[in-house]
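One structure, pasted below without further comment.
What you see is the complex with one protein chain gone and the rest in place.
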Amino acid sequence: MQRSASAFKQQAELALRDEVLQRALAKAKGGFVDKRRLAVANLPEFETIRTAAKSLKEHTLAHLDFYLEQFEQRVVASGGQVHWAGNAQEACSAVLEILGDQPRQVLKGKSMVSEEISLNAALEAVGHTIVETDLGEYIIQLAKERPSHIIAPAVHKTRDQITDLFHAEHVKYGYTERVTEVKAIVDEARAVLREKFLNADVGITGANFLIAETGSTVIVTNEGNGDLSQILPRVHIVTASIEKVVPTLDDMATLLRLLARSATGQEMTSYNTISTGPRRESDRDGPQEFHVVIVDNGRSEMLGNEFHDMLRCIRCGACMNHCPVYSAIGGHAYGWVYPGPMGSVLTPVMIGLENARDLPTACTLNGRCAEVCPMSIPLPDMLRELRVKEHERKLTGARTRIALQAWAFAARRPMLYQTITRWFTAVLGRFGARNGRFRSLPFASGWTQARDLPAPQGATFQQQWRRHR
Amino acid sequence: MSTAREAIFRRIRQSLGRTDRGAPPPSSWRAALESDVRPRLDREPVDNFVHKLESVSGTVQRIDSSSSLIDALAEHLDRHRLGTRLSAAEYPVLAGIEWPAEWEIHTGPARGDDRVSVTGAFAGVAETGTVVILSSPESPTTLNFLPDDHIVVLRSEQIVAHLEDVWQRLREHTPGLPRTVNLITGPSRTADVEQTIQLGAHGPRRFHVILIEA
Partner (left out) sequence: MTPDPANHASPRIGLFVTCLIDLFRPSVGFAAVKLLEQAGCSVSVPRAQTCCGQPAYNNGDNQTTADIAKQIITAFESFDYVVAASGSCIGMLKKHYPVVFKDDPAWFDRANALAARSHELTGFLVDVLDRSIAGAEFADTVTYHDSCSGLRELGVKSQPRQLLAQVDGLALTEMEDSEVCCGFGGTFCVKYPKISERMVSDKSANICAAQAGCVLGGDLGCLLNIAGRLKREGHRVKVYHVAEVLAGMADRPAIGESES
């Protein structure tokens, strides 16, 4: 996956000026929030389940090796194969090896891990053809873009843009009319993709859960594309990261109760599919081969360190849906695979803080993400932890450092501080008294470019207090 | 076998502060979670199942005996002008059925242009209005996804309260799971175009349950 997290600030400013993107974001805003709020309100047990979910995930992480081994054994016992990949390159190699030398028609269900390991590029580079089958993923594949949201990958696209895109790309299949209504757009995608489904060799899906008890992989989808991708082709490959494992089906049920509600506000996603091994001997459909590629890619090192809590993430997207920064700039500005609050933690951890140093600071620490996180991940605390690392590694900008050092010098010396502030308020208070505010101030342009600066009342509180009492 | 595997396990154990495999988790760990995570149902299980499925655009037809099954099917096919060509699973509930002579019944996997499928189910889940279907030679999974209309015949005694009850029944049913366990809750849907919900993305456009309350 191409990285541009280091250009966050420029990308964010471009996004703010992009009127089409802003229209798309405005449409999305609120919908996710309202639906989640209603779904949570309708489940009195939500907090109880949330607490249990955290405990069960922590238990699993504390015995991660045990459950992964158990999962592996059960996959093999049911006739499947497990492939281990330490990093992105090993993961892509594992998939390439399964595909073999012939160029394959490959269907893909939505998988964020596959984005993380840049699987499509690796497969296309050696001649395989990839078709993304989730409608949102399909749209952005046609647009040659990347997901801007982990559960709504094309949330940044307006209907008009999709109409244009389909018109340009589907003429070759005989669809010459422009489709403008949502139903017609969906129907056209259904028809085009139906042909692809029926003629593919290999299906690749992600996994929302790996069940150690049964050696099953589980996908959660609304469209049914993930199911068609895995039951029609001869080979089903699952790409999943190590922290997806849970001990039993019961544990999955606990997490499912949180996942759909937090993600889309549904009580249950349309299709929850538990896949175990290849088709049985007498089965009349289903894949003949079943492979699970288990990807680490830095996660084993997060276990037990300051970013450990992030491994509880079930990828619901609630944090970004509730993030005012995300809703202002959309997902692409974050510059890598995972956007929003969870991405602002994961991206620096996975691709290096020096390549993503804006992400931890581009946050007001307003705490709304942690408030809605179904897995109680303390996202603001982890962003602050990353800021500590930036400070220690001197990755913060020189201007910020100097300004903070000067401020810190005074703030540790109350008498000096109060002398300076007396002078400061006296001067600003005098110049600001006429209007009560400043439209611009040379040393505060960061502030005054967006808003006026209210003028101080004239004397500091300390000064007035000492005078009066 | 693979060095990647060993390296991953080594790193995991290192991070967990262990050098070897360590003891398996004590069986008491689940009891320590204590809390009951099964949501309380607001209605009787069968009513709750119907209510929940209908609230996600599924439809339910309640009949009181399997003898009215063909009539119920005919009514549904007629209402939506679906014709009388069906792809049918050979689930027990459908195995002994006497199909009307003029209907065209196919068994086996679905084909890409199938219009309607009829299947049975392993269970219904009251909590969420979910239908559970297991893959088997008699019940190919493609029947659940390729046709535009999916009709499920379910007996009310198959409805359990919670997902956990399904797992329990599954554990009693077979050692190990079938290739595919589908938990289906309503028709296929997408909101990928401007967050507008549209039914019938890739899977069935309509999902209909005929519930036999005997």
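By letter and in written order, the chains are A and B; residue numbering begins at 1 in each of them.
The rule is short, and it goes like this: a residue touches a chain if its C-beta (ideal position, glycine included) is under 8 Å from a C-beta of that chain, and two chains touch if they have at least 3 such contacts.
Every value quoted in this text rests on a predicted model; they were computed, and no experiment measured them.
*Asks:* Among the chains present in the display, which ones are touched by the chain that isn't there?
*Replies:* A
*Asks:* Just name the one of A:4, A:158 or A:457 that touches the chain not displayed here.
*Replies:* A:457
*Asks:* Taking the full complex into account, what residues of chain A touch the chain not shown?
*Replies:* For chain A, the residues touching the absent chain are 9, 12-13, 16, 324-325, 328-329, 361-368, 370-371, 381, 384, 386-392, 396, 400, 404, 407-408, 410-412, 414, 417-418, 421, 424-425, 432-437, 439, 444, 446-447, 449-457, 459-462, 464-466.
Here is the rule we go by: only the chains that are shown with their structure count from here on.
*Asks:* Take the average of all CA coordinates in chain A, do the same for chain B, and state the distance between these two points in whole angstrom.
*Replies:* Centre-to-centre distance between chain A and chain B: 29 Å.
*Asks:* How about chain A: which of its residues touch chain B in the complex?
*Replies:* Checking each residue of chain A against chain B gives 24, 27-28, 31-32, 43-45, 48-49, 51-53, 55-56, 59, 62-66, 68-69, 74, 77-78, 83-86, 90, 133-136, 139, 152-155, 158-159, 162, 182-183, 185-187, 189-190, 193-194, 197-198, 214, 216, 222-225, 227-228, 231-232, 242, 247-250, 253-254, 256-257, 264, 266-280, 282-286, 294, 296, 300-305.
*Asks:* State the interface residues of chain B toward chain A in the complex, per the touch definition above.
*Replies:* Result: residues 2, 4-5, 7-9, 11-17, 21-22, 24-25, 29, 32-33, 35-40, 52, 56, 108-109, 112, 128-130, 135-137, 140-142, 144-146, 162-164, 167, 170, 176-196, 198, 200-204 of chain B touch chain A.
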